[in-house]
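As you look at this complex, bear in mind that one protein chain is not there, while each of the others sits in place.
Now for chain A:
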Amino acid sequence: MPHRPSLPRRPVLLGAGLAATGFRPVLAQGIESAEAPRRTERWRDLREAIFGSRRAEPAGEALILTAPARALDAAAVPIAIALSAEAAPAVRAVTLVIDENPAPVAARFEAGPGGDLRTLSTRVRVDAYTFLHAVAETADGRLLETAQFIKAAGGCSAPLGGTLEAARQRLGRMRLVLPEGPPGPGRAVPVQVAVSHPNTSGMQIDQLTRLSIPAEFLRALRISYRGAEVMRIETDISIAENPTFGFALQGEPGGELRVEALDNRDRRFEAAWMLVPAG
């Protein structure tokens, strides 16, 4: 029978079971106090690796990072980053770091000449209870940082939403969401772009071979409007399947919004939409 791989005939316990793994009860409440010093040290090391020896200041109200306290789906955790109106004009880049993920730098948003970073959003995988950090870099080289703790686990190895075949068929298709319509003179509007891409982490298991699915993920996105670059986004395996990014767009209506994406296999994906007011 083709549907039956050869299997053991008697019951076999899967894995070692809990008895042999030496499991330790984990404190599920709050931020485990015993872990606090390690987490602080982890962030210090990460910050140095990413930003060098530059000092970082607490961002206060200038930079707000929003994430659910407990993820509903660790493989697609919605994250929002907002800059205050005063801080936004000076900020050139925002970096999102998921401290305990295998590839901690989830995304780096860099403002183009035609854009700003005042509201950003994306969806990430979270592998273990962790701090998330957002760091804003100003044009004069200052670093503003803020943090948020999140309870989520298993997001990096969570299976794909559907089958890999279905994901491949849709590969590179893009969606644009304009909940408030196109931008108007002096009126910025929220925009969400999404690229159909499995964005595999290298930690998921293939349905058939039971081997790891190779990491296949978006590396970069470039978004432009009316020919001017709005922003560039550097991305990695911590971004959820079907990478989705939100931002604010300003400018005259009737222009072309263009999204170009590049993955780690050097495949290029592109889409463009004319933002014409409805009616």
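Methods note: a contact is a pair of C-beta atoms (placed from the backbone, for glycine too) under 8 Å apart; a residue touches a chain by one contact, two chains touch by 3 or more; residues count from 1.
We adopt the following convention: contacts and distances are computed from a predicted model.
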### Query
According to its UniProt record, what is the protein name of the omitted chain, chosen from "Quinoprotein relay system zinc metallohydrolase 2", "ATP-binding cassette domain-containing protein", "ABC transporter permease" or "Methylenetetrahydrofolate reductase"?
"Quinoprotein relay system zinc metallohydrolase 2"
## Note on the structure
Given A:G154, A:G172, A:G202 or A:P253, the residue that touches the chain left out of view is A:G154
## Note on the structure
Given A:Q204, A:S224 or A:S238, the correct residue touching the omitted chain is A:Q204
### Message
Tell me which of A:Q148, A:Q192 or A:N264 is the one touching the absent chain.
### Response
A:Q192
### Query
Which listed residue, A:A36, A:A139, A:V177 or A:M274, touches the chain dropped from view?
A:V177
### Message
Touching the hidden chain in the complete assembly: which of A:S121, A:Q148 or A:N264 does that?
### Response
A:S121
### Contact set of chain A toward the excluded chain (per top definition)
3-5, 7-15, 17-19, 21, 23-26, 28, 66, 68, 72-73, 76, 78, 80, 121, 123, 153-154, 157-159, 161-162, 170, 173, 175, 177-180, 190, 192, 194, 196, 204-205, 207-208, 210, 242, 244, 246
